[in-house]
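Structure first, commentary second.
Presenting chain A:
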Amino acid sequence: MELNARVPAGPLAEKWDNHRFANKLVNPANRRKYRAIVVGTGLAGASAAATLAEQGYQVQVFCIQDSPRRAHSIAAQGGINAAKSYQNDGDSVFRLFYDTIKGGDFRAREANVYRLAQVSNEIIDQCVAQGVPFAREYGGTLANRSFGGAQVSRTFYARGQTGQQLLLGAYGALSRQIKAGRVAMFTRREMMDVVLVDGRARGITSRNIITGEMESHVADVVILATGGYGNVYFLSTNAMASNVTAAWRAYRCGAGFANPSFVQIHPTCIPVHGDYQSKLTLMSESLRNDGRVWVPKNQGDLRKPADIPEAERDYYLENKYPSFGNLVPRDVASRNAKEQCDLGKGVGSTGLAVYLDFADAISRDGRETIFKKYGNLFQMYEKITDSNPMVEPMMIYPAVHYTMGGLWVDYDLMTTIPGLFAIGECNFSDHGANRLGASALMQGLADGYFIIATAVANYLGTNKLEQINEHAAPFLDSRRGCEDRIARLLKNSGGGPAGKCTVDEIHKELGRLMWDNCGMARNATDLQAALEELPKIGKKFWDHVYIPGNTREINQSLERAGRVADFLEFAEIMIRDALTREESCGCHLREESQTEEGEAKRDDANYSHVSVWEHGGDGAPKLHKEPLSFEFVTPSQRSYK
Partner candidate 1 sequence: MWFVRFVTSSIGKKLVMAATGLLLFLFLLTHAAGNATIFMSSAVFQDYADELHSHPLIVLVFSSALLAVLLVHIGVGLYLFYENRAVSNNRYVVSKRVVKNSLASATMPYTGLFVLLFLVIHIFGFTFSPKDVPISSTVRDMLSNFFYALFYITAFIALTFHLSHGLWSMLQTFGVNHPRYELFIARLSLVLPLFFFLIFGGIAFYFMTGLGANY
Partner candidate 2 sequence: MSSSINLTLKIWRQPHSDALGSLETYTLDHISTDMSFLEMLDVLNEKLTKEGKDPVAFDHDCREGICGMCGAIVDGVAHGPEKEVTLCQLHMRHFKSGDTLVIEPFRSRAFPIKKDLLIDRSALDRIIQSGGYVSVNTGGTPDGNSIPIPAKQAELAMDAAACIGCGACVASCPNGAAMLFTSAKISQLALLPQGQVEGKERALAMVAQMDSEGFGNCTNARECEAVCPKGISIRNIARLNREYLTAVLSEG
């Protein structure tokens, strides 16, 4: 596997311009002869599809949900970053670039991140022009807030529904192209395979979720925008249908998978309350601006929080990190919460929660002020937990939230398979080992609106592609392969459910294994154990899973089974990746690599690289490395003390 990032030459600030100039173009009159497939209609997919169609390409778009508007991006709450520096507080493109690189703990590619910061401003202009109702100041200008501990206010937001509003903007642009006939929209389709012809991506095989039919779709380029794989843990803040299937199928066709073990765990989620639980709900990070995190000093203290006197409370973040206090970055806050619970000081019925207390803020600023700031969130919390944070402290616990890892892509967002591109959360490109708040939305839209069209034009302009149709052998083979796989999934279903297990049972088992052994803090022993345990779960799945119904109808169990089967395979490279990276960086904490104070310790000498995994057929996956060099910034050790 060749990993050529094709980073353009020149000074950092000129790379993107140089690249755009050097790239080949496609004549406007010729564009309609080319077909593009976009899988996924989140921020990345919808914006890419709309932009390509506006430029004249014929685009086919796919999503799992019944409407493109429902992609998981809709759930993002907090906001989107841009280097507008409207607040005159010292922000700049370079600072956004630097913060993102540093936040990623120096495990991302400089040129990509700089470009992201460069186009961030255009994203805001684009969204405003689309009618996205961003929050405004009384004078009518755009409002900003500081988010996720950033020192500048560069986050644009639309109440707590930023992702929704940005997605609806992109969905509008996409809808306009559907109306214009340049986009063919395929909803309720699940991509099952990438089809390669002569080593190039030339189409996909998809399953119609309503009829169960396997369909082939032919194109000149295939763009994956299929989101993250957090659901490998079963419980996460991701939507239920979020999956690794599309990316995993691409990997099996030869695309490299980068940094699969880099998973962000968000500190402020509503704790698990029972084994029936299906997903975790994120509570906005902004709560940590006024809430104080604490646990009882004594283990197993079962008193009500109000009955625990001040002297017997441990405000562990404030004590340990005096200068950042409750506002330490996500990974630090998460790890510390886990540490307290592991020490037996966790609260709530499961002992897996810590308090986030607003009592001090309320007595300082008054009930009204606090309610005005967080009322929405408090009500949301109360709906779920039946407890009012104005009266008793909230309980929170970390939950899987975002996956920095993904398909490896070069500067043009192309995977190691020519003609196969990956954008948004499903690629690995910009966030290194940890993502800053409000940067995922920025990246998805940057990729979709402003980067992918240039890359596609260059690819089409430099490669001559043969005419093919869906009767070509590779398409038939792919369809047959997908049908066989479904037949294998259904093979246990003959004799009824007795003695078998359900898809969810296996998924939960996998989730527990991953959470316990490849979660917030990792060590060689546990990872090794997980690597041994994993095939057993896989075997159990294939030998015992019971799926009711058949394939020629709506069969939601079958849909889930397909995704779980891929998670089971994928988990292996996740564990291997965590095992081989014997350093701590960003969200990846190896217990063996800590400073004396118990903080994450990076090892730049040995691990300043992207780990890229290649499918090894029946053998073990192969590890490749893309070295990272830092020409424009100097890697430093993070410290929040």
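Some points to look at:
The rule is simple: a contact is a pair of C-beta atoms (placed from the backbone, for glycine too) under 8 Å apart; a residue touches a chain by one contact, two chains touch by 3 or more; residues count from 1.
Regarding candidate selection, all candidates are chains of the complex that A comes from, given by their letters.
Every value quoted in this text rests on a predicted model; they were computed, and no experiment measured them.
Here chain A touches, in this complex, candidate 2 (chosen among 1 or 2).
By the touch rule above, chain A contacts candidate 2 in their complex via residues 47, 50-51, 54, 65-70, 72, 74-75, 84, 86, 122, 124-131, 133-142, 158-159, 161, 164-165, 168-169, 171-173, 175-176, 178-179, 185, 187, 210, 239-241, 273-274, 276-279, 281-282, 349, 383-386, 449-450, 453, 496-497, 502, 504, 546, 548-549, 553-554, 556-557.
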